[in-house]
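For reference, the structure is listed below as structure tokens.
Note that one protein chain of the assembly has been removed; the remaining protein chains are unaltered in position.
Note that the chains take the letters A and B in the order they are written out, and that residue 1 is the start of every chain.
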Amino acid sequence: MSEQFSRRDFLKLAGLGAATTAILTGCGPASRYVKREPYQQMPEYNSVGQSTYYATTCRECAAGCGLVVRTYQGRAIKAEGNANHPLNLGKTCARGQATLHGLYNPDRVQGPSTGDWDSAIQSVADAFKNYKPGEIAFLMGMAPDHLFDLVGDLTAAAGMDAPIRYGALSMFESRATLSKAAENLFGQPGLPWFDVGNAQAVFSFGANFLETWLSPVAYTRGFVGLRQSETKLRGVLVQFEARMSATGAKADHWVPLRPGTEGLVALAIGKLASELRGGATPRIFSGVNPAEAAEQAGVELEALEAMAQIFASNAVLAIPGGAALGQSNGLETAEAVLALNALSDNFGKPGGVYLSALAPNQTEYSGPASTEEMAGLVEKMKSGAIKALFVHGVSPVFELPAALGFKEALANVELFSFATFPDETAKEAKHVLPDHHGLESWGYQRVATGVSQSVLSGSQPVVSPYYNTRATADVLIAAAQLAGGKFAEALPYKDEVEFIQTKLAALLGEGDGSFSAPDAATFMAYFQQYGGWFKNSNALIAPDGSGALNGSIEAGEAEFAGEGEFFFVPFVSPTLAEAGANKPWLQELPDPTTTVMWNSWIEINPATAHELGVEDDDVVKVSSEFGALELPVYRYPAIRPDTVAIAFGQGHTAYGRYAENRGVHAGDLLGARFNEAGDLAFGGVKVRVEKTGRKQPLSRMESIMGVYGVGLGGEEH
Amino acid sequence: MIRPEEIKMSAEETGKWGMVIDQDICTGCQACVAACAMENNITFVGEVDSGYGRSMHWIRIERFWEGEYPEVKMTPQQPMMCQQCGHANCEPVCPAFATVHSQAEQLNLQVYNRCVGTRYCANNCPYQVRAFNWRDYQRPEPLQNQFNPDVTVRRMGVMEKCTFCIQRIHKAQDTAKSEGREVRDGEFTTACAQACPANAIVFGRVDQPESLVSQLKHRRHGVKHLEELGTLPNVTYIKGG
Partner (left out) sequence: MVKKFFEWLKKPMGLIAVGIAFLALFSGFAYWLNTTQQSPDQPIQFPHKTHVAFGIQCLYCHPGASKGPAAGLPSQAKCWACHNQIAKTQSSALLAPLKDAVLAGESLEWVPVAIVPDFVQFNHRPHIAAGRNCEECHGDMSQVNVAENPQVMNMGWCLNCHIEAAGEDQEKLIKLSDCGTCHY
């Protein structure tokens, strides 16, 4: 280097050159060639660069919340609640928000298993023709209702058994028990609706109504009313359950009862409260000894007396919920808790118990099948009475307890699955005929509970189908036409839309609606625009509970299967529920109470864990009479020392990359014992817990936030 | 050295946008967390990285335990996100001026294209609400169809945090301007507040006394977290009862 041109100058110049090159090329068109495809034909109501919003119905559970989905250039961008929908008033739960991770899930079923739809439809038509009507069964999920109606028409005309509806959520909600108890008490079938919002105090016996129970968004609104109201004092929430649920976490008082004693405790509180109020003790409480009840429930008598004090001085709404009813004595518990409401004289009154409004195109209450009815179906499959099974909207291989033997019984049937995702049932199916995702679908859903009006929620496609899927209704219509005869007569429709339009036409003449229209086509257009149709007036049914306190309820001891030392509380994961595990952002949502993400854990009281010699993240083996699981410990401060709990929702063996081989399946520990209403006694299992000596760190939001070096093994970090 | 009397407390704040969060009715349901992730193209990081505390939540719900069984209680759920401090600790430590105060909107901005990933801001944030992109997290086909075109997709080495859904603020302002009017209170809201089934999150103008958020803030007993640090946070928490 010479004096005139120093090394420093050279570096400067070189640097300048490099920078110039980078800037020129970086800003040049070559560096960022992207391709843009304009629409060949702009869809109606679309405009370049503008978002388009479509009203539809959420399909993540069967509650029927209205959604408005923002779409942009044919893609769904964001799902939000429909503010004009009476059930959810613009709100959604986390699962509703994550519905787009289902729509654009990388692991959807991309086309029919036969390769083309013609042969797939032919196989359905062949099944209609080749099997006797009695040999064909339809198993449907809790949503959507229009398809249930269509299958109902088909089966009725063809002489098949009516379709069966089932879902793990309905099992954990104990819907059958709830409606049976209401029928026994009021002499009228229906799904009870609890007006939490106008209550002075709420006694919830195992009802996780802020999480997944019946209609969580509507019940959350009720909870806000309980807490904050212009017209009354802040309401009190008391939760009776062995393991503090996310609902229990919001309660003012949490009373940890031994599982299966909820009915007994309800009666004891009723007795104590009526004694406090003075006057004669109603007959229903006469056989109860509060001291013995407290002893059996494993709580102090003073705790019950304190609750009775609250009960005596308030008009209390008593709610029997899933965890309390999933016991062998669940029906008695439900009746005992419902009867408590008579003490507050709140049947059919604000802040009290109603029967839910029937939907506009519904004449009588119809609930999902109980698990016992599902066991009946399994029996028929095993015996060969059923030879072809059509499954839509539910994955029974995953959602039913393994002890029921559904998977084994599939060996005897020709299985048709209409699954959108490659779930465990689709994996076993001979024919997979994938339905569209809910956001690509037409339909309607009857709002079963959660709102005072009679509501029919409407669905329409917000985007065109992404894969080679086909609406199950269209498949069945086409197959019925192919099969001819009574099948074709049962479904004389061009397509799904015509079927829906025909069904909606019945509502044309009805007054008191959220809108009216001169003809079916206009009605359908409004139905799409508003995301449904509802009546303006209050359609809640006031039940007659006059005899509630004069009955006699034998709240016997719950029976438990197995010799284990721990009661077992399975609960539905509040974030994943039964079918959320394949949505990556739902997996990454921390569990509301434990903050665990992406895995399963067993909740053990810290004192018990100490006795067992286990710490957080120690893997234990949990075994019941029916199965065994190995999973890490989470020391949960709010659970009875004699109880352990596992969330239901993980442990998939199929269902896509985010769900597969992750965590454990709580259903594997469950037996096949039912309560008197036929619901599964999912809480009626005792388990043994053993240390394995292994460790498996859980991914948690709490404690380890930002603490590097504490975490999970595996790949390089 | 700042003397205590020099610390401006919330009464003198000069914020523009703010939130009121009612912990008494927050149920911890995570709807806000999911809504935020969907709106803001937030990536999921998977089990291993989230176990290391690298999850990218812009909003998280904190809860703590009090007492021992059977007298155990969960403290009221506390949604925690960027408090959009008027006097933010993150801002002066950024060597790249990537986190700067917006004079126009009175928000703490994170300018992704300026960020060089020193993480000083996250280390300095007393609320621990900043999230760092430790990797280029891939979203397999066709998940990226869901991306919100109004929000930048961040890459490895970039810090990010709650923006109070600034894209929605701009959208509302743009719409209002095109119609020749001011933005109305409640005309738009953030993704978290929009989703919240309990309406526990209320968003709006804290500098307009008639807005809902101002009224809630003054009507009920609210607290601001760590305001003794002089951060002038713009999120007010109502504890309960």
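Keep in mind that, in the parts below, a residue touches a chain if its C-beta (ideal position, glycine included) is under 8 Å from a C-beta of that chain, and two chains touch if they have at least 3 such contacts.
This one's a predicted model, so the numbers in the text were calculated from it and none came from an experiment.
Across the complete structure, the visible chains that the omitted chain touches are A, B.
Among B:V111, B:V183, B:L212 or B:L229, only B:V111 touches the chain that is left out of the view.
Counting over the whole complex, subunit B has residues 100, 102-105, 107, 109, 111-114, 149-153, 163, 166-167, 170, 174, 177-178 touching the chain that is not drawn.
On the side of subunit A, the interface with the absent chain consists of residues 21, 24-25, 27-42, 47-50, using the contact rule stated above.
Rule of thumb we're sticking to: only the chains that are shown with their structure count from here on.
Inter-chain spacing, taken between the CA centroids of subunit A and subunit B, is 29 Å. Of all residues in subunit B, those touching subunit A in their complex are 22, 24-25, 27-31, 33-35, 37-39, 44-53, 55, 57, 60-61, 63, 65, 68-70, 72-74, 77, 128, 140-149, 191, 194-200, 241.
Touching subunit B in their complex are the following residues of subunit A: 72, 75-81, 88, 90-98, 100-101, 103-106, 210-211, 216-217, 220-221, 223-224, 227-228, 234, 244, 246-247, 249-250, 254, 256, 299, 466, 574-575, 584-590, 592-593, 595, 597-599, 605-607, 637-641, 657, 662, 697-701, 704-708, 710-712, 714-715, 717.
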